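First comes the structure, then the notes that go with it.
Apart from one protein chain that is not included, each protein chain of the complex appears where it belongs.
Labels run A and B following the written order; every chain starts at residue 1.
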Amino acid sequence: MNIGRRHTTKAFPWRRSLWIASLLTPALVVMVLFVLWPLLSAFRLAFYEFNGLQPTGFIGFENFRKVLFEQPYSGWTWNALKHNIIVFFALMVFENGTAFLLAYALLKALPGHRIHQVIVFLPVVLSAVIVGFLWKLFLHPLFGLVNQTLALVGIGAIPWLGNESTALGSILFANIWHWLGFPTLVLLAGMQRVGKEVIEAARLDGAGDYVLMTRIIWPLIAPSVTIVTILTFIGSFNWFEIPYVMAGLTGSPGGATDVLGLYFYRTAFGSTTTGIQDFGQGSALAVMMFIIVAGVTAIALRYLRRREIEL
Amino acid sequence: MSTVVATREPAELLKNGAIQLMLAINAVIMIYPLFVMVMSSFKTNAEIFSSPFALPAHFSLANAERVWSETNFVRYLANSVGITMAAVTLILLFSTMAAYAIARYQFRLSALVLMFFLSGMTVPLKLAIIPLFIQLDSLGLVDSYAGLVLVYVAMGIPSAVFIMTGFLRTLPRELEESARMDGASEFRIMRSIMLPLARPALVIVAIQNAVPIWNDFFFPLVLITSDNLKTLPQGLTVFIGEFTTDWGVLFTGLTLAALPITLLYIVLSKQFISGITQGAVK
Partner (left out) sequence: MSRRRMGLALAAASFAWGLAAGVAHATDISFWTWRQEDKAAYNELFADFTKANPDIHVKFESFPDENYPTIVSTALAAGKGGDVIHTHAYGWLEQFVKAGYFEPQDLTTVPSLANQPADALVAGTYRADKKVYSLPFASQTLGLFINKDVFAKAGLTPPTTWDEFITVSKALKEKGIYPLANGMGTSWFNEMFVAIFTNPFLGHDFVSDLTSGKTTFKDPRYVAALGKLLELRDYMPPGFEGIDYDTAGQLFISGKAAMLAGGSFDIASYRTQNPAINMDFVAPPMAKAGDVPQVTKFFDGGYAVNAKSANKAAALKLVNWMGTKEFGDKFSALLGNISPIKGVVIKDELLAHVAKLNETAMPHINVVYFRFEKPTGSELLQGDITKMMSGSITPDQLAADLTDGLAKWYKPFQGK
């Protein structure tokens, strides 16, 4: 950047400053009031005891101790955290893995590839409430489309969302259906940047699909892969809407689908049957989630930037 | 035109066939559930349970009529339209102003200000919902359009500033300078010369923000309580609670809720895709 000072404005430095300040002010005010201040407060509130919505006293790390080390809260916290981690890895393998295959298939640009791009991206524009509820109906044990289809081949009613062993997987499936188009098209864009010439040159040198993929495309789309990974990570740890709609606030059955987002909301704003809410413990959970997400993202971004320079 | 040199070898044909098959299967998995959703919206409960795969016996609008007359659906729809438009307009306005200052002028704190905005991009604002709620409460903005819109504006500004700054920096300096020579005011330069050039970026930013705001469920869930102020996704959960056992009406509600954005997407699919993947694709 080498934007020199203009002589017109140089004559009136205060006027120029005022002009710049007035351009920046609205955005800054909104950010300070509704992002910075709440975020700093979130850290502060985690150290307070609450009665209803009023902080009643500073209690140090007591809220953190409870959610991390005191049963039953700690059991719930670790259970939820475990599920977030499972969700992240499952999405990496199944969502992003499928997306990678689809992207490679679309890269070939066979007839109809444009319409396929539009189709795979369609669910992405829909609300998670719509997607979650649609799949909840489809997964209904008796009347749902999935079991009705399975019944045609003689498979009995499976309680997809009611069974501990299938509930999380079923919700993940709905989530993958919802979001698949996003990593697909991000990776496709990454692959397309590799450039026709590079690929054609490699082909002429006799490179097959496997060599082309591992030696040329994969290294060059590494930045896209990293971005997809980071976004998947953030998404996994903020997961809320689809489990809320499909499994309810308690992560039914028996917490088998509980994730930090649900647990945080339940703690802060009261579980369904009791209305007992705890802003202190809720804030402690939020702070921990924030540290996980921001920490991992920062490290990953640094790593990404370094690698980009190397390439 | 194909990216890869098309060879007519049988192996190549076979491979292309396999790829087409995979894409076709994927397309069915993506589309069929939505197709069933739309078809079921014309069916009665009994039809949905007994013949889930059949086309509806009659394309009856009875379910749609119930949604129209027995729920607040239209109100939710109008609220979503209003809130999304207000939030997107303010995001475009505020972040373009800020980005213009950062991109086109050199001032001492420029880098710091940009850093401040960029750091907002990774902040999951959901996690600050408790103090955000207390903050909005002290401003008297809980359960109001304004409160919700301001939260969305705050969420949208960082990435909008990022995109607009990047774009505005690419604009040529000559136009601006010759206008300045002619004695045009800074405001006029921005308004009449630079911003018209930024239109493609503005469209991207608008879509990038409009889709998540339109679909958001979390913030209304916490911040809006009055039925009259509810947004479409939030209203949909109310509606689902009221009609749990009437699947025909449920599918109709889902179909109607999905309809506006789906139609828009079909018309503007290119802009939607680049808008939503913007930020992940450089």
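A few points about this structure:
Convention: contacts are C-beta pairs under 8 Å (C-beta built on N, C-alpha and C of every residue); 3 or more make two chains touch, one makes a residue touch a chain.
The model shown is predicted, which means the values in this text are computed figures rather than measured ones.
Touched by the hidden chain within the whole complex are the displayed chains A, B.
Only one of A:Trp19, A:Phe121, A:Trp160 or A:Phe264 touches the absent chain when the whole complex is considered: A:Trp160. From the set A:Asn63, A:Asn147 or A:Asn238, the residue in touch with the chain omitted from the display is A:Asn147, counting the whole complex.
Contact with the chain not shown here comes from a single listed residue; of B:Tyr76, B:Phe116, B:Phe133 or B:Phe167, that residue is B:Phe133.
Along subunit A, the points of touch with the absent chain fall at residues 51-54, 71-73, 76, 139-143, 147, 156-164, 248-250, 252-256, 269-278. Within the complete assembly, residues 133, 137, 142-143, 221-222, 225-227, 237-238, 241-242, 244-245 of subunit B touch the chain that is not shown.
In this text, only the chains that are shown with their structure count from here on.
Mean C-alpha position of subunit A lies 16 Å from that of subunit B.
Residues 1-5, 15-16, 19-20, 22-23, 26-27, 29-31, 33-34, 36-37, 48-49, 52-53, 93-95, 97-98, 100-102, 104-107, 113, 116-117, 120, 122-132, 134-135, 150-151, 153-155, 157-158, 161, 169, 173, 177, 180, 186-187, 211, 214-218, 222, 232-234, 236-237, 240, 247, 250-251, 254, 257-258, 261-262, 265-266, 269, 272-273, 276-277, 280-282 of subunit B are the ones touching subunit A in the complex. Looking at the complex, you find that subunit A touches subunit B at residues 1, 3-6, 8-9, 16-17, 19-20, 23-24, 26-28, 30-31, 33-35, 37-39, 41-42, 45, 53, 101-102, 105-110, 112-113, 116-130, 133-135, 137-138, 143, 145, 148, 177, 180, 182, 185-186, 189-190, 192, 196, 199-200, 203, 209, 223-224, 227-228, 231, 234, 237-238, 240-241, 244-245, 261, 264, 268-269, 279, 282-283, 286-287, 289-290, 293-294, 297-298.
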